[in-house]
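This report concerns only the one structure given below.
Of the protein chains in this complex, all but one are displayed in their positions.
Each chain carries a letter (A and B) given by its place in the written order, and its residues are counted from 1.
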Amino acid sequence: MTPDAIPAPGWRLAIRPQAMAQRRGRRLGRGVLGHGVLLALSFVCLFPIYWMVVTSLRPANAIFETTLWPSAASLANYRYTLNAIPVAQMLGNTLVVALLVTAIQLLTALLAAFAFARWRFTGDRLVFALVALTWLVPFQVVMIPNFLLVAQLGLLDSLTALVLPHFASALAVMLLTQAIRAFPQEVIEAAHMDGASSWRLLWQVLVPNLGGSLASLAILIFISTWNEYFWPLLLSRTPENSVIQIGIQMFMSAEGNQWGPLMAASTMASVPILAFYLVLQRQVVQSFMQSGLR
Amino acid sequence: MAMQRRHLLAGLATAATGLLPPRPAIAAFAAAGIDHPVQINFYNYNLATAGLGADATRKLLREFMRANPNIKVNGVGVPVTGFTARVQADLAAHRQVDLIQLGFGDLDFAVHSLGAKALEDLIPAPELAANFAGIAPNGLKLGMLDGKTYGLAYTFSTPVLFYNADLFRAAGLNPDQPPLTWAEVKQAALTIKAKTGKGGLATGILGPSAFDWLFQGVVRSNGGETISRDRKTMKFAAPEAVEAVAMLRDLNDSGAMANLDVNAAMEAMAAGDMGMYLQTSAVQGFIVAGAKDKFDLRASTMPSFGAKKVRPNNSGSALILLATDPVLQRAAWELMKFLTSKRGYTIITSEIGYLPLRTDIVDDPQYLGEWVKTHPLVQPNLKQLAVLEPWDAMPGPNYRQIVKTMMDAVELAVTGKVDVAATLLAAQQTTQAMLPK
Partner (left out) sequence: MIRRRRWRQSLTPWLYLLPVAGTFLVWVYEPLAQAVWRSFFEWNMLPDTPMTYVGWGNYQNILALPKLWQALRNTALYMFGLLPFAVVAPLAIAIYTQDLPTRWRNLYRGLIFVPMLIAPVVAASVWRWLLDPGHGVVNRALAAFGLGPVAFLSDPRLAIWSIIGITGWKLIGFATLIASAANARINPSLIEAARMDGASGWAIVRHIRLPLLSSTALLLVTMSILLGAQWTFSYINVLTDGGPLGATTNIYYLLWDFGFSSLSVGWSSASAVLLFIGFALLALGLLWLTERVSLHDA
């Protein structure tokens, strides 16, 4: 689909004269309705997060209160959580893993996407299909074999094992291929004529122009790695070598969830990402708009 | 990968020739002593949580290592859901697993699939007998299978009926005389519901994470059993069991029993919104935290069917030895001995909230004497220790599916509009086919 695609011819039929005032009135009514719906939706999106924070501030014997603000707000749950699990270290681990995975996936995807977009070669469609199909392989299928492989490499209970299987992302390859294909061919040809190697073409011509795509992908990869749960759960042996999602899970047990600390840990796990988003909200949304995601 | 492929090939060769790979001989005793430093891996689910359970476990391990300088215990925290799978995955990855804390429902699987060792095979009889002295005989039975001891009860509990004495008073009931039979429980629940508008009764019998331990006790208390003693026939559709389930159905249909999932029920009780709650005493800490300064929380024994004897079984975990090396077996056994010693049970009972299998420490001021005086909630538990029976572990590799199928049928029979006997019978036939041939 191109932005300038010719619209379906039908729209001309819809033209009919209408009184301006009537239209304006209706538009106003629709505006109120629209804002109402969107405000309600925004509320639904934010309230659970607010509730998480508020619950984390309730003391143990007031945890079931439903007042909008705790009757006796306290930081006891935070103190307890910080004592019970190494929060700072777990957050640090999570950050390292998420940054590494983001950087590596972007790099490998960029290289692969460049290959797919730049050349036609034997088997290119098949390889592309195989890359895309990995998206459909449920992680449950590969988890145990991957676990055994990691164990044989002696990497259990290490951050390396959390990064290693995530060296490539099908989504990143597909999106970047699309983005590079959409790049004006004349520019690429001109660079080629100038004798630029494919390597230089990629880094000096393409990458500087893929800002939006790369930024939005980076955000997506970072978020999903930060939030990853099942693979770390299988690997984790000691809290010191685990990520924050495992820390959260430690407050859930068959003998009753420790809701206060659970919410405190959840809040601490979410704050870095929420803060990042708050500061860069406009850029995040903007990068998605320019990403060529479609 | 290479290793794995070798296993695949080995497996194929085995399949082709029909030869079994050599299994380690089981007749050899564990080493008599330990003269050089060793390390054992203890897979423990309390360590995978944050809180009292983990703190007390670490304390126990520290004390043990101080007393046994040659043995270093590496506690591996594994979440309780998926515990067996993790142990299995680690065994498959050739990790050394020496001692595990495993739910009693998994006992058969531990013996037949994880290679659990019978203590009688490892430890000379006199030493074993000396260590077992002081443990109630029915306590020892909890971890036995086919006549041998595979598990020692570690963190375990009995089902107790928690009740909110304030709600009892508000409903005009006497909190000093809690209901003893199911009929009385139903009456009290309906009264509480009518007078206070709060919930009457919740139980931990049903729900996805409930397993079958509490259900087994209910059926047994009515003179039935879920599986025959020789563990070859499923029996949860026999008349006694049907009658027990029909009673639960009546509790549900009359509105006396609220249909809540395990966590919701626990939280309703802790929030003061529920009159009575039948559940393992292991959740006591959670409910006490909610009740503190809010309401008068008390506990009673599991309800009976009329004049029939209450026959509860335990919930919780056993210590199971998997080590294959004689020296490590000795080290793991030493740790087992310590964890189930008077000192071990004192910490487990007073700091995590489970029960002592050595009942003589209850009145001993050196151990639990003082603690018991200030913790009346433990009384119904202690009373039930004397009549405790084993939680039957379903046999064979499909044991989890058996439990799931049975409990799904029970849940449908209790909460649905279906015929109780027919539903249970159909599920009984399905599960019968899942038993090992």
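Just a few scattered comments:
Simple rule for what comes next: contacts are C-beta pairs under 8 Å (C-beta built on N, C-alpha and C of every residue); 3 or more make two chains touch, one makes a residue touch a chain.
In this text, all values refer to a predicted model and were calculated from it rather than measured experimentally.
Residue B:Ala268 is the one among B:Val185, B:Ala268 or B:Ala323 that touches the chain missing from this view. Taking the complete complex into account, B:Gly207 is the one of B:Gly207, B:Gly255 or B:Pro326 that touches the chain left out.
Even with one chain removed from view, chain B keeps its contact list with that chain: residues 1, 4, 7-8, 10-12, 14-15, 20-24, 82, 84-85, 88-89, 91-92, 94, 109, 113-115, 199, 207-209, 259-261, 263-264, 267-268, 271, 273-274, 397-401, 408, 411-412, 415-416. Residues 1-5, 7-8, 10-12, 14-18, 23, 27, 34-35, 38, 41-42, 44-46, 48-49, 51-52, 55, 64, 66, 107-109, 111-112, 114-116, 118-119, 121-122, 124, 127, 130-138, 140-146, 149, 164-165, 167-168, 170, 173, 198, 223, 226-227, 229-230, 245, 248-249, 252, 257, 259, 262-263, 266, 269-270, 273-274, 277, 281-282, 284-285, 288-294 of chain A touch the missing chain (whole complex, contact as defined above).
Throughout what follows, only the chains that are shown with their structure count from here on.
The distance from the centre of chain A to the centre of chain B, each centre being the mean of the chain's C-alpha atoms, comes to 40 Å. Of all the residues in chain B, the ones that touch chain A in their complex are 1-4, 48-51, 53-54, 76-77, 79-81, 86, 89-90, 92-95, 209, 262-263, 266-267, 270-272, 282-283, 285-287, 289-294, 353. On the chain A side of its complex with chain B, the touching residues are 60-61, 63-64, 81, 84-85, 144-145, 147-149, 151-152, 156, 233-234, 236-239, 247, 249-258, 261.
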